[in-house]
Each structure stands twice: as C-alpha cells, then as structure tokens.
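With one protein chain removed, the remaining protein chains of the complex are shown where they sit.
Lettered A and B in written order, each chain numbered from 1.
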Amino acid sequence: MIVKLFFGIVGLAIAPFLGGLISGLDRRITARMQSRFGPPVLQPFYDVLKLLGKTPSAVNAWLILCSYFALMSSAFAVFLFFYQADLLLIFFVMTVGAVFQVMGALSVNSPFSQTGAQRELLQMLAYEPLLIIVFIGIALKTGSFSIESVYAQESPLLYSMPLLFIALGVALTIKLRKSPFDISASHHGHQEIVRGVLTEYTGPQLAMLEIAHWLDVVLILGLCSLFWATSWVGMLILIVITYFVEMLIDNITARLTWKWMLERVLLPSMVLCILNLLWLYALK
Amino acid sequence: MLDILIFFCIIFPVIAGGVAFLDKGNSLQKRLLRVSGIVLVIASVLLAFYAPATLSSSSGLAPAMKTPIIVLDFALLALIFYIGFRRRHNLIMMLAAAQFAGMLILEWVMLPGAQVAPAAGEAAKAAAVVPPAFVLDSLAATMVLIVSVIGSLIAWYAIGYMKEHEEHLQLGNSAQPRFFAVILLFLGAMNGLALADDLTWVYFFWEVTTLCSFLLIGHDDTAEANKNAERALWMNMAGGLAFVVALLYLQQAVGTLSITFIAEKMRGAEGLRPTLLLIPMVALCFAGFTKSAQAPFQSWLTGAMVAPTPVSALLHSSTMVKAGVYLVLRLAPLYAASYVSTLVAICGAFTFIAMAALAAGQSNGKKILAYSTISNLGLIIACAGINTAASLAAGMMLLIFHAVSKALLFLCVGSIEQKIGSRDIEDMRGLFSVMPRTALLTTFGIITMMLPPFGMLLAKWMALESAVEASAMPILVAMLALGSGLTVLFWARWAGIMLGSANARLSVGSETMDTFMGPVLRALAWGAAIFSFFAPIIYIWLVEPAVHGMVFTAAGAENPLAYVPGSGGLANSYGVFAVYPIYLLLGLGFWYAWRETKKHGEPGLTLPYLSGLQTSQDDKVGFIGPMKGFVEAKSGNYYLSTFFGEDRISKTVNTVAIALLVMLLGGVLQ
Partner (left out) sequence: MKFDLKKWIRTGSLKSPWVLHFDCGSCNGCDIETLACLTPVHDVERFGIINVGNPKHADVLLVSGTVNHRNKVVLKNLYDQMAHPKAVIALGACGLNGGIFHDAYNVVGGVDKVIPVDVYVPGCPPKPEAIIDAVVVALGKLKGMLENEDAPGAGEKQADAERDKAANA
C-alpha cells in the first residue's frame, strides 16, 4: 500500500516532465522527417511557461473551471496508473477530464470552439469503446482489472492479444489527436477550424490543458507498456516502437473526416477487438 | 406492525387517491398529497428496516385483500375492454378479452382444482405450507423505497407543475383531481407489485399500472396524446397477455403461483427440471420487456413523453418502467444457467446500445431522456441476463441510482420547458444566464448520469467488470462498450451548451423557483450526491442481501459474495471499487478548481473568437451584418442523423430486436 502510494506520487511527479520531453522529441523528430531542423527538445516547456505568464482573459468562468478540473483529473488518472489501480477506474477518471474540456469549449458561443467540441465528442466515441474492450481483454486474460495482475503475468500480453494492441494503437492515435485523427483540434500550423476544442482556452488555461495532454501521453504509453510488462527492456522497446509508428503515421497521413473515422476505423477496429476476445474466450 | 406498514404502502395511497378524486374544489388536494407523501416515505423506510420478512396469506391483511383483488382484476380487464370498445381499437379489445378468458380459466378451473388436491392428500402438511402473500426481501424493499420516496417527491413537484400547466393550457375545468388520484393509485399499485409474492397479485398490480399509465399519457386529451396512450396500452396489454400465459403454464406445470415456492421447488430436491420453467420464464421476461419498453417496444415510451413532465418522471423513468426490469431481476435465479439467460443478456445489451444511438440522434430533451431511460433499463436487463452475483448487484445499483438521477433530470426539463416554452436542447443554449439554478441542477444531474464518482457510473463500472464472466461475453462486451461511448456523447454536449453564458464570473444568479418545484429539485440533487458517496453502505444494506438470495447456485453450495466491503469501498476478485477515495479526491479537485476560478474574479472579459468580426449586443455575441444590423452567431450540435437518425435506424433496430425475441421464444418451444 505504502509502496504503491510512493510509486503513484513519484510517477505523478515525473509524468509531466516525461510527457513534455516526449512531446519535444516528437516535434523534433517530426521536423527531421520533414527535412527541417526543428525546435529545441525543451520547446514544449518554453511554450507552457510562456502561456502561464500570459494575462488571463477567458470568455467565461467555465473555461477556467474546466481547464483546472481537466488537468486535475488527468493528474489523478496518471497517479492511479502508477498506483496500479483498476484499469476501468483509470479510464473513467481520464474521461472526466475529456468531458470537462469539451463542456468548457461548448460553453462558448464560437463556431470554432463548438465544432471542435462536437468533433472531440465523436473522437471520444471512437476511442472509448476500444479502450474499454482492451481493458476487458486484459481482465479476461489476467483474471483481474488491476494493473498489478498484469505485472504478475509470466509471458507478455502481446502474444495473446496482438489485435487488441492494434486497437489500442488506433485509440492512442485518436486520443492524442494525431493525424489522421486531428479532427477536433489540429496541430500547430494546421488551422482548419482554428484550434477546434482548444480555441477559446487562452494563456494559463491553455497551458494547463497542454500539461494535461502530456499526462495523457504518459498514461496512454503506460497502457501500451502493459503489453510487455514482463521486462523493462521489452517495455521500453515496445513504447519506443509504438510511438515512432504513431509519429510516422502522423507525418504521412492527411486528416480524415469524422464519418470516415467512425465508419472505416472504429468499426473495423471493433471487429479486430471482437476477434481477439473470441480467441481469448476460447482459450479460457 | 408489518400489516400496518404494508397497508400504508399499498392501500392508503389508493384511499387518498379516491379522496383526491372526490374533492372537486382542489382545496384539500395539496394537504392530502403532502400528508400521503410523508406517510409513504415513513412507511417505506420503516418497511426497509423490517426486511427480510414475509407475510403469510392466511392471516392479517392478506385474506381480506384476496377476494377484492380477484373481483377488481376482472373489473379492470372489463374496463380496458370497454376503453378499447370506445376507442374502436380492436387490438386492445382482443388483448383484454384474451386475458379475461385466461384469468377466468385460472381462477375458476385451475385454482379450485389445485387447492382441493393437497387438502385431500395430507391436510396437515398443506396447512403448514401456506404460501406467503407478501415477501419483503431487500429487492422488494429497494423498490418500495424508490417508489415511495421518489414518487412522493415527484408528486410534490407535480403540485406546482400542474398549476402552471393548467394555467398554460387554459382549461375551464380542472382535471387535477383525476390526475392526482391516478398518481396516488399508481403509487399504491407499484408498492403492491413490488411486495406481492403471488404472481396473480403481481399480475393485478401490473395491469393497474398499465391502466394508470394509459390514463396519465392521455391526460391532456389531445389527438396525439390519445394516440400515444392507446399505443402504450396495447403494447403493455401484449405483455399482460404473456403474463397470463405464464400464469396458466406455471399453475399447470408447477402447481403453485408463489414466486417463493417456485424458487424453492427449483432449488429443492423435488426433481423440478429447470427446463420446464423456461417457457413461463420467457413469457414473463417478454412481459417485462414490454413494460420496460425494451426494443422493439420502445415507441410507446417515447410516445408517452406527451404526458405532463411529472408523469414522465414518475411512471416513465423512475418507477413504472422499472417494474419490468424488477420482474426480470426477481426471476433471474429461475432462468439462470440456461440459454434464456444468455439471450436475455444479449437483448438487454442490444437495447442498451440501440437506444443510446437513438438518443444521440435526438435534440428533443425529453426524448433524449426517454431513450436514455430505455437504454439504462436495457443495461439492467443485460445485468440480469449475465446472472452472476456481481452483475445482479450492478443491476440493482443501476436501478437505485438511475431512479434518483433521472427523476431529477426529467423534473429539471419540466421546469425549463415551463419557463422557455421548449424542450429542445438547442433552445437550452446559454440557459445559465436565464435560469442559473435550474441549469446548474440539470448539468449536475447529467454529470451524475455519466461521470465518476457518482453512483450511475459506479454501477456501470460494476456491470462492465461483471460482463467478463458472461457466457456470450465477446459480443456482449462489444455492445456494452460501444453503448457507454454513445452515452457520454449525448450527455456531454447537452451539459456543455447549457452552461454557455456571457457572464465571466462564477456567480450563480438568483432565480425564483416554485415553492414546490424548487425544493424537490434540490432534494433530488442532494440525494444523487449523497447516495453516491454512501454507495458501499447502500450496497451492504440493500443490495447484498437481495443478491445473496437471488444468485443461482447448485443445491448445497455456498452463495458467493458479489463484493466484499473494504479497500475504501467495495472489492471483488476483478477489481477494487474505491468509492470513498475517488469521491473525496475528485470532490477536492473540483472544490480547488472552483476556488481558483472564483479567485480570478473577473477575468479580462473578451468575446469569443469569430474571425476578428465579433461584436456583442444585449449579452449576445455576433457579427455586424448587412445594413450594419446585428446578426447573432448561432451554432448547433451534431446530431449525426446519417448514423443515428430516428427514421434511419428505427426499422433496423426493431428488426434485430424482433429477431432476438423470436430466438428467445423459438428456442424455448423447440
């Protein structure tokens, strides 16, 4: 209990730095893929520090409330992950942050913010079922929803649930709003609906959501690492490969529409999930 | 004492209803409703402390009720036949006549014969095994608590609502006496349904609620209301007919209609084959599906939304539709470990996902609530079908928390509709600046429906974890996962757009609320918050004892515990439901966020980004349009009508649902 608490707190303390670093590396490697030099690796930290120093000017108080609460629930989710808590609990706490972010965006009468929020809801609709099924698959395999039981496994989960890992990768891309699923809030430099769900969050609020996003990155990569929980090296290699593939896909694809996402990505992924579940179910 | 409490729960409201009906001057009504509400609340709470208990049918209240119930049963069917005749609705007439005939056979041919048989054999033994009239187990107590407490709150709310409603409709003659009489009659019948052990009595109360529902849907007496009332009546009568079939079959095959006795015979060594029971169980589940408006019967419930909002809250979300799932839950041990159970789970899960999809395609607030109600009932039925201790517990938790949150939401929509004249959620944009308190209460209600740490989510979480043990697990899990994704979609956007306000500060403006309606809304909101916190205690007090008796086990085996209290909440081998820490941490987080936001005072007020053309007028944001006129910026939700439009998927949903029902019925006849 105390050890787990310690892990949780240490994990939570490290996660923002780790997330920011990953984000910086991401930008750097992305630039290299586009034969640019790219920003310093610490650039995300500069951005967030700058945003924190800006004069707050929100359209209404809900934006401030929602950004604080979104950050806090993301932090709570990361804490729960390192605390090795129940997978579904982590998922639901993560949802709180996402829902509040959307609610804040919806409370402003700006077409960009509204459209972004609606699309973000559709993205949630796309990744939530996949994550739930992945977690249920893990529980079916390990006999429990707690992360502890994953670490107790003797062979990597990836062996028995490769299709679920692919589904998790899809969910990861959608959750992190990487191309082709940067539907609700585009990256820097892409301005289809300005910045979608993030349009109305300014200065410190945007900084908080940015930190929340880093925490989400850490959380999701942590979830990926569960698929090779038997050795630290395997875990690291799996995360690095997964994230590299994410970056590659991010750079070689163009944005899709939400219809495409629901019809051609969510449904096939669900089929993959069901197939893998059937297999696990048959083995059991 | 038990006799008196049951009297106050069942017969007292009916008498009060009768008095309310006769009181044409409306003078007594308010007092009567207030008093009977308080009596019901007290009686139901006391009753809950008495559980578990049984009341024999041979002494006390029960024998006195026996003959009136039989007489009233036939009178009721005759009345429904008459209604069908008056409305020239052949289907209703046919269904009523068929049930009348069925009951006639049961009461005059089968039951007398059955009673003679054991008396001739072993008189002493027969006397010892008098079936109980009322069984007060924890499940029944939970149901009675929901009906009495939430029912009374809604009835109080209705006092304020109906006054405004009638002023709005400009009725010459007040229909309020009849309205409140039916409401009270309904409360009594619901309590009867929950407590009765003899299936013929359950059937009688069942049909009374059907009639109440019919009368209340048609209350406004418009063409649409009458049409929808008739549809509700015939669909529920179809379920009633299935109920009668089940009664006849059970009497023939098992020789008793007491739920306790059937369960005992099933567990005992009397060699009752479980497969024998499947036909009546399927029929009763079918009846439950119609009552709970499960697909393909959802149209009666969405049609019922024409009724005044308290009716929708009371009958069509919190209590009456729960009768169907109550029956399915109650009978769960009787069809456990059979393919019926699997199919029931799949039917429920299908309704869960299909209705969530239909709700996502709606902008009509009450219809969203209706579809989400059916969807959640589907989830409860899926839990019953999964039929493990954990899933039954999840189902009961859903039953409790759904009733509180949904009543709150319906009543909020009622208040909003009376103020802004619309129930469309697009018209609720920026409601916070018009009705700040109601908007916040509605948002809170929505959050209790979908986010942790509130009870509904806890129950959904339990349901998902218990689904791992289900028999058709992969397909079931996929449906449950997709359904819960859809649920978040339609709730979150509703909550978000209501908060829109040009007011930069986090201050809740004043709002005059009706003296009856305001306190009820607040009470329900507090109830949703407090009950969620004490969910583990509710579990230990009400859910665990009920589930313990319900789980199907092989004879002699120890009943497994669904969850063990501890670890800051509840736990089982699959997961830890640490309710208290989550509640406290998320609550603390929210409190901190709220405080920090308050600290900001008035953050430099700016307008939303509108491509640099923004301007504001009368607290509205927009552009300067042609002729320098002000044009308000408007946006709407995505309703995804190409995916989830009612006209687009209803047919598919109904076809699949009918196919599932046919599988359920057909498999058993094989």
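By our rule, contacts are C-beta pairs under 8 Å (C-beta built on N, C-alpha and C of every residue); 3 or more make two chains touch, one makes a residue touch a chain.
Source: prediction; values computed, not measured.
Touch with the chain omitted from the figure is made, among B:299, B:433 or B:614, by B:614. Considering the whole complex, the residue from A:18, A:31 or A:239 that touches the absent chain is A:31. Checked against the hidden chain, the listed residues A:202, A:225 or A:269 yield one contact partner: A:202. If you put the missing chain back, the residues of chain A touching it would be 27, 31, 34-40, 43, 45-50, 52-57, 112, 188-189, 191, 194-195, 199-200, 202-203, 206. Although one chain is not shown, part of chain B still touches it, namely residues 604, 606-607, 609, 611-614.
Keep in mind that, in the parts below, only the chains that are shown with their structure count from here on.
Annotation: 36 Å between the Cα-based centres of chain A and chain B.
Residues of chain B touching chain A in their complex: 429-430, 432, 450-452, 457, 461, 464-465, 467-468, 473-475, 477-478, 480-482, 484-486, 488-489, 492-493, 495-497, 499-506, 573-578, 582, 585-586, 589-590, 592-594, 596-597, 600, 603-610, 621, 633, 635, 637-638, 640, 642-643. The part of chain A that touches chain B in the complex is made up of residues 55-62, 64-65, 68-69, 72-73, 76, 85-89, 92-93, 95-96, 99, 102-115, 117-119, 121-122, 124-126, 128-130, 132-133, 136, 139-140, 143-146, 194, 199-200, 259, 262, 270, 273-274, 277-278, 281.
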